[in-house]
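Presented below is the structure to which this report refers.
Heads up, one of the protein chains got dropped from this complex, but the rest are sitting where they should.
So that you can tell them apart, the chains are marked A and B in the order they are listed, and the count of residues begins at 1 in each.
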Amino acid sequence: MDYRLNFDAVWRSFDLLLSGLALGLGLAIVSIFIGSLIGLIAAFAMLSKNKLWRGIAVAYVTAIRNTPILVLIFFTFFALPQLGVRLGKIESFVFTLTIYSGAYLTEVFRGGLIAIPPGLREAGLAVGLTEWGAQRWVIIPVMIRNVLPALSNNFISLFKDTSLAAAIAVPELTFYARQINVNSFRVIESWTVASLMYVFACYIIAAGLRLVERKLAIP
Amino acid sequence: MDVAQFLHEFWIARGAIWDGFQMTVAISALSIFFGTLLGLFVGLALVYAWLPVRFVVRIYVDFIRGTPVFVLVLASFYILSVIGIQLTAFQAGILAITAFCSTHVGEMVRGALAAIPRGQSEAAMAIGLTFRQTFQSVLMPQALRQILPTWVNAATEMVKASTLLSVIGVAELLLATQQVISRNFLSLEFYFLAGFIYFLIDFSIERLGRFVEKKLAYC
Partner (left out) sequence: MMSEPLLFIENLHKSFGKLEVLKGVDLTMNASDVVSIIGSSGSGKTTMLRCVNLLEEFHEGRILIDGEEIGYTLKNGKRQRLPKAQIARHRALTGMVFQTFNLFPHLTALKNVTLGLIKVRKMKKDEAAEVARHWLSRVGLLDRQDHYPGQLSGGQQQRVAIARAIAMNPKLMLFDEVTSALDPELVNEVLNVIKDLASDGMTMLIVTHEMRFAFDVSTKVIFMNEGRIGEQGPPAELFNNPKSKRLAEFIQNSTF
């Protein structure tokens, strides 16, 4: 084996790697926000008395959670155009990641809603709030605070899943790492640096989210 | 969608898809097997090992878990060859997913052992069992029982992760499907088919997990 470490090529492209990291973070943030909305709606649908809503929500969650995300990514990007739905790489990926995170967040929110004692809703109603008001001002805020740790974990895995965007040539961190690897043959350097960037980013995100959790936790 | 055409193309492609399916099963099974084996040691090391060893293993776990599996697969594929380890794409991919699996299992084992009340080992020591005996007949049986349902569900993660090997050219189910699509252009139908097969595999594993959980809950 005759391989000398040389990080020059990596440092020269470090800006690209950083921009890739930022794009990945952005993709994850957009997806978790829209995904939360979907998850919240689907969670209420799952708990509703209406069989049709419940059926749709269960089908959505079961189908998405049991399908590999790479298949979903390819499906959206390569197969949906056959139905006339033509999205750009980034839009296509965000769409997939949103639908994907929505399914996982549905489970999180559903669990959170079930765990809220019924007396809380009644207390909301008793002060004259409407059904929607009790959900909006009491149940949902309490539930969100309770599931924050699960939300954080979800966000971190979504962030890691953004690496898959490279498979459809979205220029995020993994994409650039591979590019450096192929162009400069600095194989070990590019992958080590990319991995470390993911690891540190995860650490920092996790630490940041812990702070948020602590700040928002119900005393 | 033309059903007759799809069935016709499916008949032509059945062999390729079947091969891909077998490859997927092989990748998943091997990764789960080796990953679990390694993971048991990782878990034990995280709880019982000499502090410096524990520290090293902790870094291994955090590093692997902080890196997206996709990056692990790519890094394993590209790096090993330049440092003189000649592995096929198939082997390199399995190595990456094994590492991924081992950290999952390791954390499970650590969590399960940590969850056993201290009184259990104290009681075992009190009736004169050695550490080894305590571990074998008191701690491990309890930990395994707790791990089993989670472990079965982690298997679905490995099946999903096996799709990542398509990117490094291993003709598992996803790549086999893509190759079929490149011949017949029925992307919608065949991506859907692939998704459905993955769904069936993962859904069955998930059901198995619930079954095991129920069985264990009774005793």
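Points worth noting:
The criterion applied here is as follows: a contact is a pair of C-beta atoms (placed from the backbone, for glycine too) under 8 Å apart; a residue touches a chain by one contact, two chains touch by 3 or more.
Everything quoted here is computed from the prediction, not taken from an experiment.
Note that the undisplayed chain, when the full complex is considered, contacts A. Listed residues A:Leu105, A:Val138 or A:Ile180: the one in touch with the omitted chain is A:Val138.
Touching the omitted chain from chain A are residues 117, 119-120, 122-131, 133, 137-138, 141-142, 145, 218-219.
Quick note on the criterion: only the chains that are shown with their structure count from here on.
Mean C-alpha position of chain A lies 21 Å from that of chain B.
Across the interface of their complex, chain A is touched by residues 62-63, 66-72, 74-75, 78-79, 82-84, 156, 159-164, 166-167, 174, 178, 181, 187-188, 191-192, 194-195, 198-199, 202-203, 206 of chain B. For chain A in complex with chain B, the residues that touch the partner chain are 1, 3, 62-63, 65-72, 74-75, 78-83, 160-164, 166-167, 174, 177-178, 181, 185, 187-188, 191-192, 194-195, 198-200, 202-203.
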